[in-house]
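Of the protein chains in this complex, all but one are displayed in their positions.
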Amino acid sequence: MDGTEKIGIGVVGYGMIGRLHTMNYRQLRFLYPGALPALVLRAVCTSREETARAAQEEAGFCTAVTETEPLVADTELDVVDVSLPNNLHRPVVEAALAAGKHVYCEKPLAGTIEDARAIKNALDRAPSVRFGMVFQNRFFPAVMKAKEIIDEGRVGRIYTYRAEYLHTGYQSPERPLSWRLRKEEGGSGALADLGSHAIDLVRYLLGEFETVQGHLETFVTERPIAHGASAKGAVTVDDVAWFRATMAGGAVGTVEASRFATGTVDNLRFWVYGEKGALHFDLMDPNYLEWFDESLAGGSYGGERGWRRIQTVQYYPDAKVPPARSPIGWNRAHTENQYQFLKAIAEERDPSPGIVDGLRAQLVIDAVERSAVQNGRVVAVMPE
Amino acid sequence: MDGTEKIGIGVVGYGMIGRLHTMNYRQLRFLYPGALPALVLRAVCTSREETARAAQEEAGFCTAVTETEPLVADTELDVVDVSLPNNLHRPVVEAALAAGKHVYCEKPLAGTIEDARAIKNALDRAPSVRFGMVFQNRFFPAVMKAKEIIDEGRVGRIYTYRAEYLHTGYQSPERPLSWRLRKEEGGSGALADLGSHAIDLVRYLLGEFETVQGHLETFVTERPIAHGASAKGAVTVDDVAWFRATMAGGAVGTVEASRFATGTVDNLRFWVYGEKGALHFDLMDPNYLEWFDESLAGGSYGGERGWRRIQTVQYYPDAKVPPARSPIGWNRAHTENQYQFLKAIAEERDPSPGIVDGLRAQLVIDAVERSAVQNGRVVAVMPE
Amino acid sequence: MDGTEKIGIGVVGYGMIGRLHTMNYRQLRFLYPGALPALVLRAVCTSREETARAAQEEAGFCTAVTETEPLVADTELDVVDVSLPNNLHRPVVEAALAAGKHVYCEKPLAGTIEDARAIKNALDRAPSVRFGMVFQNRFFPAVMKAKEIIDEGRVGRIYTYRAEYLHTGYQSPERPLSWRLRKEEGGSGALADLGSHAIDLVRYLLGEFETVQGHLETFVTERPIAHGASAKGAVTVDDVAWFRATMAGGAVGTVEASRFATGTVDNLRFWVYGEKGALHFDLMDPNYLEWFDESLAGGSYGGERGWRRIQTVQYYPDAKVPPARSPIGWNRAHTENQYQFLKAIAEERDPSPGIVDGLRAQLVIDAVERSAVQNGRVVAVMPE
Partner (left out) sequence: MDGTEKIGIGVVGYGMIGRLHTMNYRQLRFLYPGALPALVLRAVCTSREETARAAQEEAGFCTAVTETEPLVADTELDVVDVSLPNNLHRPVVEAALAAGKHVYCEKPLAGTIEDARAIKNALDRAPSVRFGMVFQNRFFPAVMKAKEIIDEGRVGRIYTYRAEYLHTGYQSPERPLSWRLRKEEGGSGALADLGSHAIDLVRYLLGEFETVQGHLETFVTERPIAHGASAKGAVTVDDVAWFRATMAGGAVGTVEASRFATGTVDNLRFWVYGEKGALHFDLMDPNYLEWFDESLAGGSYGGERGWRRIQTVQYYPDAKVPPARSPIGWNRAHTENQYQFLKAIAEERDPSPGIVDGLRAQLVIDAVERSAVQNGRVVAVMPE
């Protein structure tokens, strides 16, 4: 970089996650000084002019629009950030690709497997465009360290694993319907919303899924259509999803995604059990990776095996603030995901995670849903 | 009791578990002073005279025998303690019942569902005989407290649960075959050996199983026939078992029993997620029950919900030593199980857990095995 | 607010902490939308023109200066943020006060008790000026919840407490001298640097210190003057500080501040033991307050007493993003401290923590140092 490069950014959707991305774009230069071209917040797009204007004011976007077309027509805009509900991803991504803009897309890739494949096909026809996924949980140092330990062969052959993404908050039958509880709007329930993160982490760490055997359950099947309403409507997505999977590499494991796990907060957890060692992580304890080294068996008093809570804290190679040895929270992984995407854009290479990661997670979701409707029989994950 | 009552005990099998039971019979009067009749160690039975003699010497049994017959013929013997491998339970129990002796039987009830049913039938024909099972994990104060909280309705409707019994130690392919790895000798693998405990705890806390969907996996399919031997033999039992179950009460949960869970020690763990609260226990942290009370939601800073580590330590209502407020270990639950069995014998009532608990756990094991050989389809647990 | 209000900010010092404050000023509007006037980054001041220019560029300050005078002369500047080494606080604060500017001052208040008193005196002569301290650890929801529980009388009479701030990194005798290890530059060692945070938290939660008994220790008394240098210089501050204190309210406790606590990261921890309950917090586990309610004694299996890990996560009453139920890190408390300061400025009231908090922490530091040089005798904390 010679200091004159810029990346123009357009944010489509300004709910909680769009606002968060925007806030983060504004702070990247402090966290990673000198590492990126200047970021210019070119445009924000929301469905209503009022909210678009408020977003512009809040964040200092150059323009505020209510349609995708003017946004992707901006010649100084390089990246379209898609922070929309799942079933709205496809048209916006297609418009961005048609205009030659890079895309940064929230998970899951799309609301349906058809949309996901269509996005992939569109991208294949737009070779100069780069596509980044938001799977931010890859970007905790603890998770990156887990990947490193596995890749170095220190876990050895992996026998089994367990991944869970446990939330709470939908237990009360009085909680009314929302788009997240209707298939036609939200696309899917806990499986896509939470399970997509668990699936991506398993893929990131252990490789590809081969077959799955799934079950979906809806505990509260109808809910008030609004707070306090007596009229009720049907819940058409899963409250909880379970599946057992066999991996291409031979490991067997189980995944659970739940919106009914009383007592949990944002507990994305995994355990990997291998020949030479084992790993554990929990997003609610994000500063540590737990690592068990089987080679420490033997010796007095049973040897020295035990789970080591590796203090990964916020050791991001390129980051300057906050100080490395201070605890991090949920948003820190989001900023690193954004940073890595933009760095790839600046360096003209494909970001990771990218389109294949988005599509493959969707294919696993699809397989679990196909198994569940067939009373849990074993089904193969479809190829790309 | 007028102080003259005695209970005569015969121990059949004097491996690790038989020796442990014997040690515990000798210490019950200290832990629970005045609560039981005098316990008399009448006889020990092992397959070889030499080991039987050594056991007699070590523990002070009145006699040592190598066959069941003379043992059950002892008129001053009231209880037969069955601490044998699973597939040897049936003949010894049948002999005991025929002689009118009470039985204290290690888990699982038997090596096969046929043997289990046969034991139940024999017991039905011996109405004066009482039958106690060893499912000692019910007897941690933390587990009893969990039961109490559920029974009081404080968890409310239970949505999901998770139970795991995770061990390690079989990962090395160099570890040779043993009876525990051959179906014809051990009856089953991780499912019966470890899973039976998890199944019993789930039944104890949540009621009956209705359907299951299971999978069994053997990661190391052949092993040396002895340490260092080049000849190999087939492993014919599961290394790891998984199943998903639907309970009669509507809860859905998963169970995993593993001998390949690197980093675990003796980790029998459960989580129960309900409408009003949640519970967690881990046998490696046996002094605490974790309880989450959903009603503490609301109020400043998000309210005061959180997992409370209830200090159950060793609060056994009838116990005198060790002091209640000191940590306990694995064997303490065994002693309480033996105490509760003998107290029921003294009070002429059926012990709990009893034959039904033994049989029903076996029926769940059977259902999981039937599902597994049918590629994981959903199967119903058979009635008693 | 009518939407036209602005607060002009000048940052003096742009090391790690000045940069962090600046990044945070830029993100406050996202975290707390609509809650504050517009913040304008008027000026940055560093000792060298080059670093000042770089800071201006990075953060978008209107001007960059190398002296305090032009900064405080800016009529549109309302707040001077003092992010300098301790012994440079006094002259900058005095200049700000003389110009009628509000001050946001990093801890500790000053390098010496004389400087601290001088600042307080200058402030007393500037009644229209508001003074805020950075004691950010007050601003974890877990800590605010602890304060609430104590203030509601739920802990009852407090008997004892323990506060620790444990760091590591100075153990290697090869680590060279720096200003933090020389009294003439850094003012003090672990006691002021880390201990000031622990002292403030104890005051915040338990009230005023009355007497202390202290000890300071320097384990590595001389160090290379630069990396790899053979020449050595004296370390003139404490590596570790301990003190026992009696509080005005009758509680007795101990405080430890250490730069030599191998295995720690940023472990600011406290335990409060009272008549009716107990509290625990650890900055490395910032999403939870641990609370023990003594009233849960009694009942079956020893009752239901236990430490409850209250999930405070990021429940800030005025905050919008990140979502409340996601884990937070170290910087989140900094942003809340800045927010609360600016809100007080906007509402024309004194911020909390303020000058009295800065001064009283310094008086405790002073008392510990006086005790330590008198071989640990009990000394009274001086009045303001």
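Which chain is which? They are A, B and C, in the order written, and residues in each are numbered from 1.
Operating definition for what follows: contacts are C-beta pairs under 8 Å (C-beta built on N, C-alpha and C of every residue); 3 or more make two chains touch, one makes a residue touch a chain.
Note that the coordinates shown come from a computational prediction; the quantities given were computed from them, not determined experimentally.
For the chain that does not appear, the touching partners among the shown chains are A, B, C.
Among B:254, B:287 or B:340, only B:287 touches the chain that is left out of the view.
Looking at C:165, C:292, C:316 or C:330, the residue that reaches the missing chain in the full complex is C:292. With the whole complex as reference, residues 141, 144-145, 148, 288-289, 291, 300-302, 304-313, 315, 317, 324-325 of subunit A touch the missing chain. Of the residues in subunit C, those that touch the hidden partner chain are 159-160, 162, 171, 213, 215, 217, 219, 239-240, 242, 244, 252, 254, 256, 258, 260-263, 273-278, 280, 292, 294, 305, 307, 375-378. Touching the omitted chain from subunit B are residues 16, 19-20, 22-23, 26-27, 29-31, 33, 58-59, 169, 265-266, 283-287, 311, 313-314, 320-323, 325-332.
Please note the rule applied: only the chains that are shown with their structure count from here on.
Taking each chain's centre as the mean of its C-alpha atoms, subunit A lies 42 Å from subunit B.
Taking the mean of the C-alpha atoms as each chain's centre, subunit B and subunit C sit 54 Å apart. Within subunit C, the positions touching two or more other chains are listed as 311, 313, 325.
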